[in-house]
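Note that one protein chain of the assembly has been removed; the remaining protein chains are unaltered in position.
Per-chain numbering from 1; labels A and B assigned in written order.
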Amino acid sequence: MMTTLSPTSRAATRGWSDITIRNLFVIPTVAFLIIFNVFPLLYSLGFSFTDFRASSKDAANFVGLQNYADILADPVIWRSFATTLWYVIVSVSGQFVVGFGLALLLNRPIPGKGLLTTLLLLPMMLSPVVVGLFWKLIYDPSWGILNYALGLGKTAWLTDANLALYAVAITDIWMWSPFVMLLSLAGLSAVPKHLYEAASIDRASKLYTFFRVTLPLVAPILLIAVIFRTMEAFKTFDIAFVMTGQPQAELISSRLYKMAFAQWQTGPASALAYIVLIMVLCITNIYVKYLNKAKER
Amino acid sequence: MAVVSTRSGRLGNRIAIAVVIVVTLIFLSPIYWITTTAFKPLVQATSVPPSVLFEPQITPFVKLFTKRAQLTAPVAPEVYEAAPWWERLVLDGGERLARDGKGEVVFSAYPDRFINSLIVAITSTILAVSMGTITAYGFSRFRVKGEADLLFFILSTRMLPPIVVAIPMFLMYRAVGLNDTHVGLIILYTAFNVSFAVWLMKGFMDEIPKEYEEAALVDGYTRMQAFFKIVLPEAATGIAATAVFCFITAWNEYAFALILTNRRAQTAPPFIPSQVGTGLQDWTVIAAGTVLFLIPVAIFTFLLRNHLLRGMSFGAIRK
Partner (left out) sequence: MRTATKGMLAGLGLMLASSTSVLAQELTILWAEWDPANYLQELVNDYQAETGVTVTVETVPWPDFQTKAFTEFNAQGSAYDLVVGDSQWLGAGSTGGHYVDLTEFVKTHNLTTKMAPATMQFYSEYPGGSGTYWSVPLEGDAVGWAYRKDWFEDPTEMANFKAKYGYDLGVPKDLKQLVDIAEFFHRPAENRYGAAVYTQVPGDAITMGAETFIFSYGGSLGDYANYKVTGLLNSKESAEGLEDYKKLYTYGPPGWGNAFFAEVNTAIAQGQVAMGMNFFAFFPSLLNEATNPQAANMGFFANPPGPRGDDFAALGGQGISLVSYSQNKDEAMKFLEWLVKDETQKKWAELGGYTAAAAILESDEFQNATPYNKAFFETMFKVRDFWALPEYAELLDEGQQGFYDYVVNGNGTAQEALDKLAATWVESLKAAGYPAE
């Protein structure tokens, strides 16, 4: 990974030194992020060990790990976690399949490709709240267009305990597949043509070429797309909160929102947030390991 | 995949294009539905069964820019006669325009919010992309102690559910006087986007052969000159892609805009979805607000489309 220019490069003697430039380029951003995040992070961490309520005048009492213990013993929260995990799997794999599939199809000379791509990107340009609202309208069993257009009768997409989560995932896939598509497309079009030519001379089958040539080369960028989508899917809030209140489909962010804002249980909500953070950290860490491996290949 | 010139390949190409077009149409259908809703009479936005055919009208856009209230009694004919055409549209829709003490029509917050959105999204995108670019360059070209850990830290700033930091963020902003200011939102969105920008740009920077700069250095460029004159143009594609993503995020952010700002600096997303009048969700006005709000970001993306398609391999393909 490291591409270090030789320290004896003559540039070092003119203008700013490489060290100065490095510091100038890297330190401000890192410092900015640290300063900006340190207070909120410490605030939340601190209150996660207390029974603090931001809405109350009462002082915070230190309760040790009680909040964490309570949360890990709460079946409602476990249900939310399980729901969220399943949601992330469905939604991200859906986005991956649709997005990467579209990219494979688009990776050829097509007249008006620029316009086509821009049009495909439109869903992710909308505000999530608006997307949630309009999909709620679209899904409505009485006055929604979906059931009417597809002849699905009175399917209650957002209220059926078994369907609601998938209905939200479909919306999320619609909204974010274009993101995966765009990144995949960028990766695919960068695969050098001579590699395909070599493969076709070898009379390699298309499948073989795909799995042995294309996939390894675009794997890192696919992983970056998947990392960001996984992180975001885990935190999905606006869309789901607007679309359905079905408790069986409650995502962890909705629970967190209710605890933090509707109920002002600042202490327990902070603890839950840290649990979520740790889970996302672990999952992302696994991805990043794979990413580094993929890059080394 | 690759361009193949056999007959079956050409057929395959055609099928692929046909599939792409069908999928694109499916993807666009919800947006088509939103757009047509922006031109419907309110009753037809939720008609049973849904109205596919209707007489388009621009009333929703007039409503979007004004404050209104439900009509409780029929309008006097002379009032109706005296009203300009756009006010008549609103009256026809069963609402009257709200007026201030001087009898002037009160405009909605939409135009102000829209401008706030432009200010905040454009500025924060410029900042996030600039910071992301130079930082990515720094990580890509120089030895940085604990590079992997620092990069993971940068990524991790996006992992905490944002809802939870809203309260401390609010307190922090209040303490330094950044609440309800453009600057406050700009800083916040820059912080959101910079981690994404660093990660994306790092991929692009790794791609640009370091030989280019070395040649320039040999030719007598300083490192800074080489960065600006050689590296940046090479990285244009990556910068464009990153800018599109950052702009979209900043443009649509809802929760913090709602909590951290009030009427002076608030952006459009918290304004658009709240149109309940006296108990009927006015889908047509929400749609009108959404469609207008989509235009800048769609244009921005369209202008950068060629950069987006040029290909970026994120360090995947080694020379």
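We adopt the following convention: a contact is a pair of C-beta atoms (placed from the backbone, for glycine too) under 8 Å apart; a residue touches a chain by one contact, two chains touch by 3 or more.
Just so we're clear, the structure is a prediction, and the values are computed from it rather than from any experiment.
Asks: So one chain is hidden, and I want to know which residue out of A:Ala54, A:Leu85, A:Ile110 or A:Ala149 touches that hidden chain in the complete assembly.
Replies: Counting the whole complex, the residue in contact with the absent chain is A:Ala54.
Asks: May I ask which residue of A:Ala59, A:Ala73, A:Leu150 or A:Ala262 touches the chain that does not appear here?
Replies: A:Ala262
Asks: Kindly state which of the options A:Ser17, A:Ser93, A:Thr159 or A:Ser189 is in contact with the chain not pictured.
Replies: The missing chain is touched by A:Thr159.
Asks: Please output the residues of chain A touching the missing chain, sorted low to high.
Replies: So the residues of chain A touching the unseen chain are 53-57, 76, 136, 140-143, 154-161, 241-242, 244-248, 254, 258, 261-265.
Asks: Considering the entire assembly, which residues of chain B contact the chain that has been omitted?
Replies: Output for chain B: 41-43, 46-48, 67-72, 92-95, 98-101, 106, 112, 115-116, 119, 123, 166-167, 170-171, 174, 176-184, 258-259, 262-264, 270, 273-281.
Methods note: only the chains that are shown with their structure count from here on.
Asks: Which of the residues in chain B come into contact with chain A in the complex?
Replies: 1-4, 13, 16-17, 19-21, 23-24, 27-28, 30-31, 33-34, 37, 45-50, 52, 131-132, 134-135, 137-144, 147-148, 150, 152-169, 171-172, 187, 190-191, 194-196, 198-200, 203, 206, 210, 213-214, 217-218, 220-227, 241, 244-245, 248, 251-252, 254-255, 269, 272-273, 283, 286-287, 290, 293-294, 297-298, 301-302, 305-306, 308-317
Asks: Within their complex, state which residues of chain A touch chain B.
Replies: 1-5, 9-11, 14-16, 18-19, 21-22, 24-26, 28-30, 32-33, 36-37, 39-41, 43-44, 54, 102, 104-110, 113-130, 133-135, 137-138, 140, 142-145, 148-149, 174, 177-179, 182, 185-193, 196-197, 200, 206, 209-210, 214, 217-221, 224, 227-228, 231, 235, 237-238, 242, 252-253, 256-257, 260-261, 266, 269-270, 273, 276-277, 280-281, 284-285, 288, 292, 294-295
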